[in-house]
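Only one protein chain is missing; all other protein chains are in place.
Order as written gives the chain letters A and B; numbering starts at 1 within each chain.
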Amino acid sequence: MTRGNLRNAAFGALACACLLTSAACGSGFDDKQAGPARQSDGPATLQILIGSSGDAETTAVRAAADAWAKSTGSTATVTPAQDIAQQLGQAFAGDNPPDVFYVDASRFADYASVGALEPYGDRISDPQDFYESLRTTFTYDGKFYCAPKDFSTLALIVNDTLWKKAGLGDADVPTTWEQLTSVSEKLAAKGITPLAVGDTRDRVGAFMVQAGGWITSPDGKRATADSSENAKALEYVQSLLKGKLARFPKQLDAGWGGEAFGKEKAAMTIEGNWIKGALKADFPDVKYSVHELPAGPKGKGTLSFTNCWGVSARSRYKEQAIGFVEAMTKADQQMAFARAFGVMPSRQSAKAAYTAEFPGDTPFVNGAEYAQGPVNAPKMESVLADFDTGIQQLASTSPASVLARLQKNTRAALGN
Amino acid sequence: MTDTTTGPAAGGPPAEGPGADGADRPRRPRLSAAARESLAGWLFVAPVVVILGLFLLLPILMALWVSLTDWNGQGSPFKPGVPFVGLDNYARLFTEDDLARQDFMTSMRNNIYYVLIVVPAQTVLALGLAVIVNSRLLKGRTFFRAAFFFPSVTSSVAISVVFLFIFANSGAVTGLLALFGIRGPQWFADSRGTLHLLLGALGLVDPNAPPAALTDGGPFGLSWWEWLSGPSVAMTTIIMLVVWTTSGTFMLMFLAALQDIPVTLEEASRLDGAGRWQTFRHVTLPMLKPTLFLVLTLGMIATWQVFDQVYVMSQGDPAKTTLTPAYLSYKTAFRNFEYGPGTAISFVLFVIIVVLALVQRWVLRDRDAAPRPRRRAGKVRA
Partner (left out) sequence: MTASPGAAGRAAEERPRRKHKTGGTAGARTLASTFAGYFVLVFFALVFLYPFVIQIANSLKTEPDAAAHPLSPVPGPLTFAAYERVFLGTDLPLWLGNSVLVTIVLTVGRIFLDSLAGYALARLRFRGRAALFSAIVAVMAVPGVVLFIPKFLVLNQLGLYDSYTALILPVIADAAGVFIMKQFFESIPVSVEEAARIDGAGVFRTFWSVVLPMARPALITLTIISFQSAWNEFPHTLVAVQSPELFTLPRGLADLVSGSLGKGTQYPLKLGGAVLATIPVAVLFVIFQRYFVRGANEGAEKG
């Protein structure tokens, strides 16, 4: 290629590009501009995207959506997402988001801060009925954005068969860190992996709560990652990992704690109530019991997880979408979901019915009293993902350096 | 030059897709033969030009704009009100002491080790296989050639799934190692750097307590110790996979070059009393130099683009040790909605690859003037 040719090519390319740019701009710009989407009355065609925990949840939500659609003459299409964060992200950028979608508490602030969500929380009937902590989770800039779908907390799941095999009884279920260590040593001595624990802040974080620490201050404005409480928690987890008393699921050839537990590769795991459905579906023969997490130096602690029913700020059917959410968050509908896939109702009015029907879930429900919700601030996702990386290497790095790094990144993200 | 710009426009609105027919018969009967040919030429190339322009050139320009903004992924990035931040997104990758730079540099480190191992390994393996397959005393060459080449034509996603299984903790490789009494690592969960492990095994450094001289700082926000990690154990599985899939293609290139070497040349050398190795070293290898260089540069260009395998097998885990710039840019944009920084990463990657491509062309420019060897986009994907 001679130099002249190259120059020609460059010119040609540039010229083509200009031409094409103007063409594309001409066709694509004017009609999809910002501004409120035109609203349509009457029967709606709702697109609903859910981050389903499995077939059971998908089926249950579909059934509920069909019932709603029939009663209102609308149509509601429920799509389970493989990776809801990615799918929502592309949908927002594509100006074509679903009308209703699950919003995970940990991503809520991200979506709310960019104006993707319709703040409809107070237009749903009896908003005060939702647990206070859940409402706080979905409040941004003083506005209650979206109705909590349900919630769950972490508890200690114990494999009864392995427990007996190791010669342990009910009294041996640990209620403190010290007991957790000693019972784990007994299990390990019998050649049983004691504990499978997820390698992210969503599991290990529970230890931080039990030690009296957390990543941010209660108001979510200050970074408190490098506190001595957090250090104590990570040091304890590190001691479990180093002694092979706790293993990450991947080390046990499993995708998550529940799978390792279901395959009976560990005698205990720390998971939420979703594990019930998974065990029933994939490992129906495993005998297990649920207990509250062992208390740390500062008492009991667990983590809570929740989703809300997000309504797109760009939906053409906002009213109908809110009506849909209304139907999905009725107390009896929540109980139906609870029966189908084991989540706990977000409405306090359903609490009594739930504990009556699922007495075995008492440890999960009790957790609500002392549970810590996810970090509620935008731009924290990559910081927390980096913290997960630190946790994955916890066996070989110093907890102090992991926390120092978390502190630095959190401060940068929170702007303090 | 004017023709270049007005051409497609004169041929009507840029036709989309294969609809641009009617090229054979321009309606104006009085057109001279030359003009007719010229018009036909433009009509013939118009679909390709429009598509490449629309989906290669235009995207680059649009992305260049996005990389200079702080677009949050809501609606169009071209409407007024999208904050313009200049070169901030780029500057953050190199100068600011924050997470964005740390992630980017970690991904660069991972990819550098990946390139350093994959490129020589696949080149040596490909050359070795080519030489043996080319050996004229062996039967069944067609079969072996096909066997070695087959992995490179299959779906990268499917192959990644197979390797996930093979390297699972209870998988085939662990089982194979156990036959020899070796306890294999937990491949996908093992974030330890192999260079760290090597240094530890040699007794030079204790990986659990590296010397402060190495941990106390280093360039671009990573300590020297982190830079010196080597590829993690998890990364080596991806390395093995890629060497395994690409060697076949490169073997074919060597094979083609080997068969171009006149048999008499090698025979003359052998008659002169040169040994097999000497003949290879002093006769064959020099003749293969252009191909060797081609393979090396193609390999380097492809290895900087590793994505599919990371997406399917590890998503950057464990502990970010399989994070590559290509995957990081995807993740930053589509998972964290930070389109500006994500695009900036892809442009840095773009520059690296273009520089490599230019070096390739520059070195190969007069090696063989006639058919200029050049990479084919997408063909040799790492």
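Everything below uses one rule, namely that a contact is a pair of C-beta atoms (placed from the backbone, for glycine too) under 8 Å apart; a residue touches a chain by one contact, two chains touch by 3 or more.
The shown structure was predicted, so the numbers you read here are calculated from the model rather than taken from an experiment.
Student: Using the touch definition up top, pick the residue from A:Ala44, A:Ala254, A:Leu293 or A:Cys308 that touches the left-out chain.
Tutor: A:Ala254
Student: Considering the whole complex, which of B:Leu56, B:Leu198, B:Ala268 or B:Leu285 touches the chain not shown?
Tutor: Touching the chain that is not displayed is residue B:Leu56.
Student: Check the options B:Arg101, B:Arg145 or B:His196 and report the residue that touches the missing chain.
Tutor: If we include the chain that is not displayed, B:Arg145 is the one touching it.
Student: Which one, A:Ala278, A:Ala350 or A:Ala413, makes contact with the chain that was left out?
Tutor: Missing-chain contact among the listed residues: A:Ala278.
Student: Touching the missing chain, which residues of chain A?
Tutor: Counting over the whole complex, chain A touches the hidden chain at residues 1, 5-6, 8-13, 16, 24, 27-29, 32, 51-54, 79, 82-83, 86-87, 90-91, 93-96, 253-256, 258-259, 262, 274, 278, 282.
Student: Which parts of chain B face the unshown chain closely enough to count as touching?
Tutor: 1, 3-4, 7, 16-18, 23-25, 34, 36-42, 44-45, 47-49, 51-52, 54-60, 62-63, 66, 76-78, 128-129, 132-133, 135-138, 140-166, 168, 170-172, 175-176, 244, 248-249, 252-253, 255-257, 259-260, 263, 276, 294, 298, 301, 304-305, 307-308, 311-312, 315, 326, 329-330, 333-334, 339, 342-343, 346-347, 349-350, 353-354, 357, 371-381
Just so it is clear, only the chains that are shown with their structure count from here on.
Student: Inside the complex, what are the residues of chain A that reach chain B?
Tutor: 8, 11-13, 15-17, 19-21, 23-25, 29, 32-34, 85-86, 89-90, 92-93, 95, 110, 114-116, 248, 250-253, 381-383, 386, 389-390, 392-393, 396, 409, 412-413
Student: Touching residues of chain B toward chain A in the complex: what are they?
Tutor: The contact residues of chain B facing chain A are 1, 4-5, 8-9, 13-14, 49-50, 53-54, 57-58, 61-62, 72-76, 78-79, 81, 98-100, 102-103, 168-170, 186, 188-189, 191-192, 207-208, 317-320, 332, 334-337, 339.
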